[in-house]
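The complex is shown incomplete by one protein chain, all other protein chains being positioned as in the whole.
Note that the chains take the letters A, B and C in the order they are written out, and that residue 1 is the start of every chain.
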Amino acid sequence: MRKTGIDKIPGRFMLTLAKPNEDNMLPAVNLKPPFNITRFSHVVLEVNDVGCSRDFYVNVGGLVETEFTDGVSYLRGLSEACHHSLVLAPAGDKPACRRIGYRVFLEEDLDKAKAFFEEKGLPAEWVEVRNQGRTLLVSDPSGARIELCSSMSVHPRKFLAVHEHRGARAQGLDHCQIMVADPLGLSAFYGELGFRTSEYIAAGDTLIANFMYRKGVCLDLALVPGIGPQLHHFAYTVPESSDIFAVCDFASRYGYGDSIERGPGRHGPSGVLFVYLRDPDGHRVEFFNNHYTTIDAELEPIRWDAASLSTNVHWGMPAVSKWFFEASEFAGVPLEHPEKMPNPMTLERYAEGLAKS
Amino acid sequence: MRKTGIDKIPGRFMLTLAKPNEDNMLPAVNLKPPFNITRFSHVVLEVNDVGCSRDFYVNVGGLVETEFTDGVSYLRGLSEACHHSLVLAPAGDKPACRRIGYRVFLEEDLDKAKAFFEEKGLPAEWVEVRNQGRTLLVSDPSGARIELCSSMSVHPRKFLAVHEHRGARAQGLDHCQIMVADPLGLSAFYGELGFRTSEYIAAGDTLIANFMYRKGVCLDLALVPGIGPQLHHFAYTVPESSDIFAVCDFASRYGYGDSIERGPGRHGPSGVLFVYLRDPDGHRVEFFNNHYTTIDAELEPIRWDAASLSTNVHWGMPAVSKWFFEASEFAGVPLEHPEKMPNPMTLERYAEGLAKS
Amino acid sequence: MRKTGIDKIPGRFMLTLAKPNEDNMLPAVNLKPPFNITRFSHVVLEVNDVGCSRDFYVNVGGLVETEFTDGVSYLRGLSEACHHSLVLAPAGDKPACRRIGYRVFLEEDLDKAKAFFEEKGLPAEWVEVRNQGRTLLVSDPSGARIELCSSMSVHPRKFLAVHEHRGARAQGLDHCQIMVADPLGLSAFYGELGFRTSEYIAAGDTLIANFMYRKGVCLDLALVPGIGPQLHHFAYTVPESSDIFAVCDFASRYGYGDSIERGPGRHGPSGVLFVYLRDPDGHRVEFFNNHYTTIDAELEPIRWDAASLSTNVHWGMPAVSKWFFEASEFAGVPLEHPEKMPNPMTLERYAEGLAKS
Partner (left out) sequence: MRKTGIDKIPGRFMLTLAKPNEDNMLPAVNLKPPFNITRFSHVVLEVNDVGCSRDFYVNVGGLVETEFTDGVSYLRGLSEACHHSLVLAPAGDKPACRRIGYRVFLEEDLDKAKAFFEEKGLPAEWVEVRNQGRTLLVSDPSGARIELCSSMSVHPRKFLAVHEHRGARAQGLDHCQIMVADPLGLSAFYGELGFRTSEYIAAGDTLIANFMYRKGVCLDLALVPGIGPQLHHFAYTVPESSDIFAVCDFASRYGYGDSIERGPGRHGPSGVLFVYLRDPDGHRVEFFNNHYTTIDAELEPIRWDAASLSTNVHWGMPAVSKWFFEASEFAGVPLEHPEKMPNPMTLERYAEGLAKS
């Protein structure tokens, strides 16, 4: 029954590290951007049942609720001092991502941002947002809805309040991944805003994933190709590698075992351990452990070669099809199709190959 | 693109915990067995390239080599004082499991064992085995080849020699899983030898897996149905849950990323974190973290209900087909087919269902 | 200001590993004892405020309460199926250890035990104990009060009920350490009952600590010299090394930061990570991570040489004086002084030496 040797997992969904100093296909980055975005800040989700979603993020992820008011839940990670990094609001006709948020360093950066977006002919308007300082609501060229603000109310960090800890002890929001029709074009826009690339995946001249950052570690914003703009996922850090298992165990205990969509595994780009879950409305959240620092200006983007989107380099099976194709629309924002739809190696195709072999 | 809600993983490969005190379908256990087997002790594998296999177990698993002599490698885990728990010997025409080994408490137990096996009409002969005390070679009713001995030479435990540690820091051999044509019949044989059941899986009256022990934790010997006798896998403990990831990361670094066959995941029965690898010859090894204790005589077997073999309860996808059907033959031992071949939910079938949904 | 080089910590409180096969000073062990004690089972403490003590063990240690009845709290570890491993009962005039408990394998072992103790002229009487099967109350030659039983009621193990976990997630009771006037004499008694020694500490012919076991890992009963019989400490396992820090962090959060008496550190004998706390009445509890297995009969005791009691081998400072001299009396049992009081290197003496250097 046993064969001598083992079947090779088909290599075609595995990434290959490009040679250093190979030509960088990415657009230029402005190291002196017109205003100072400091980090990815928050996500506002529209959900069918705020209480149910809140319980998911609190019990499984370990977020704490800073405030619940007017039917809206404001959550933050255990080491966050800001008022919220995740906002859960009642959905209209269907769940969606309402907005994502970035921080700028000083309030004056908001005025510079407004001028910048207006000059580009992009939407930019002042909005009142509870528990945030002056807030500018803009759209990027893909149509993604984005809040910019320079301050929130400050609250005690909870990472040592061990008696209040739950679930995977999520520490802080780290990044989001956005699916857009033209990631290369959008990369140029974010490069102009000072977003640098830590690592990226490409197939020849086609950009398959661009991992960009402002805050001095690998990632604030990942861009991948697809029908967009859509929020593919947002991600929280967990403190220890054992917490990746805690995500799964708490998910299971609270009835969300089936919501573990991908992982546990280890990404090639950035090299972190990860697990992806779908929340009660199908919004996707990633939990992962720590990113390396990327502060120094002499660092060049690391390129990975791949036939299609995957982050597997070291070990692990392909993601299921829906990980590649399902994401959260931005409420009220029309969708655009890419010139060519991605055709990734999915678990379904991989297993079909196994069955035939 | 995003659907409201998430697709449910088909529940049919998930186990269900039976109600306590439900009728125990298992054969009787003799609490005063004719001789005292204390624990599962060692595995002797025949491999194509002893050096290559040794490197696999040393670099990925973290075993230490006690001795290499006459082309045979004797390995042990970091907290083991015995001379060997894994022996790698050159294969004849093809890789196989030569023998597995159990310890008996006192040398006199060997004589009692010889009488017992002879009375049953089962093979039992004295053999000379390097680095073991007096050794009895027997066959159980399935034909599995088994060494019994009461002593080995003793060596310093290495679990604090941190500067010598490698790979997943495997601590000690824990158990094996044997695939046999009639696991229920064989359970009666081992029950007579004092093997108790910690947990088992059944479909109605059909025994799907029987997790048996002598040593005071969950498991020494697991019996599952299939073409047998074959060694399905043997298992080493690792000290921390992060070491489950270390298995994968070291496997990847040493070129064995594709050898990770199943996991990381968490078993339902016994509740441990696990990962399975295929070694360079396809022999299967499991690394897992700690088992609970099962010393007390009042403990009853825990029953799980399942349509077919699986150990998924909490989270995770089905195992690939080969995990269910491929195993290591015992060298020179004829194979017997079960009355009815198992028909488990495999990853391939699961993914086919996903693709159609 | 900085000196070249560093001050050496005086080596005199550090243990030295004896050469293997050096003459074993310990009394003989009976490998076929008159009855079968399988493991250390439980501790019954008399405390000033049962609710307060229960909260300590639940919130800091992570034990779960199986039952609270008649003012008595019955607690067990997360991976224990037995009804209780720690019983907290209201104290009479002052806190004390009421009894400690061992399990025997079969009920018939209790009868054999009664005969054995009676033959030795030691107290042995049947007692009714809630949630235990037939129970024999005996005294060992030091006067320590001991319950023997073969069964308890069985309850679901909680180690995967992660949503109920608290504190250091203590898994199970492992061992106790008893202070007695004549540990060498008492070692002979326990050797007759089949207690083997995994490791011991000696100064020439003087036995300083004897680590004895029945259950197949390092330790069930440690004997150390001093005014006795007194319960020096009992110990629970924790699942991961990070839980040693969790003990401290939870202790701090619940107002018991000052109750951390010794550690975190690593023992020489057994090699485990440990931390000791004093509970609200001053009873001492240790939390430590996993022990190696000691099942095989050919294993010889490992000897450590030391001038006085210490378990420091690898790193760490001496314990404070009270760790050496304070312990819990057995309620109603007279104390006996050793011929010569121990004179260990304490933190106080060590720091005095530092101050003078």
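Everything that follows uses one rule, which is that a contact is a pair of C-beta atoms (placed from the backbone, for glycine too) under 8 Å apart; a residue touches a chain by one contact, two chains touch by 3 or more.
As the structure is a prediction and not an experimental result, all values here were calculated from the model.
Visitor: Please work out which displayed chains the absent chain touches and list them by label.
Guide: Across all of the complex, the chain we cannot see touches A, B, C.
Visitor: For the chain left off this view, which of A:G172, A:P264, A:G316 or A:P344 is in contact with it?
Guide: Considering all chains, including the one not shown, the answer is A:G172.
Visitor: If I consider the whole complex, including the chain that's not displayed, which of C:A18, C:L106, C:I260 or C:L299 touches that chain?
Guide: Residue touching the absent chain, from the options given: C:I260.
Visitor: Specify the residue from the set C:R39, C:R278 or C:R303 that touches the hidden chain.
Guide: From the options C:R39, C:R278 or C:R303, the contact with the absent chain belongs to C:R278.
Visitor: Can you list, in ascending order, the chain B residues touching the missing chain?
Guide: The list for chain B reads 59, 160-163, 166, 240, 242, 246, 249-250, 253-254.
Visitor: Residue by residue, what part of chain A touches the chain that was omitted?
Guide: Interface with the chain not displayed, on the chain A side: 31, 38-39, 79, 81-82, 103, 105-106, 133, 150-152, 154, 157, 159-160, 171-172, 215-216, 239-241, 266, 271, 290, 292-293, 295-300, 314.
Visitor: Considering the entire assembly, which residues of chain C contact the chain that has been omitted?
Guide: That gives, for chain C, the contact residues 1-9, 48, 94-95, 226-227, 230, 240-242, 244-245, 248-249, 251-253, 257-261, 264, 266, 273, 278, 280-283, 313-316, 320-322, 325-329, 335, 347-348, 350-352, 354-355.
What we mean here is this: only the chains that are shown with their structure count from here on.
Visitor: Is the contact between chain A and chain B built from the same residue numbers on each copy (over half shared) or from different ones (under half shared)?
Guide: Over half of the interface numbering overlaps between copies: same.
Visitor: Report the chain whose mean Cα position is at the greatest distance from that of chain C.
Guide: Checked the centroid distances; the maximum from chain C is A.
Visitor: Between chain B and chain C, two copies of one chain sequence, what rotation angle (nearest 5 degrees) aligns their Cα atoms?
Guide: 180
Visitor: Using CA atom averages as chain centres, what separation in Å is found between chain A and chain C?
Guide: That gives a centre separation of 49 Å.
Visitor: With chain centres taken as the means of their Cα atoms, state the distance from chain B to chain C in Å.
Guide: Centres of chain B and chain C (C-alpha means) sit 33 Å apart.
Visitor: Name the residues of chain A that each touch 2 or more other chains.
Guide: Residues 240, 242, 249, 253 of chain A each touch two or more of the other chains.
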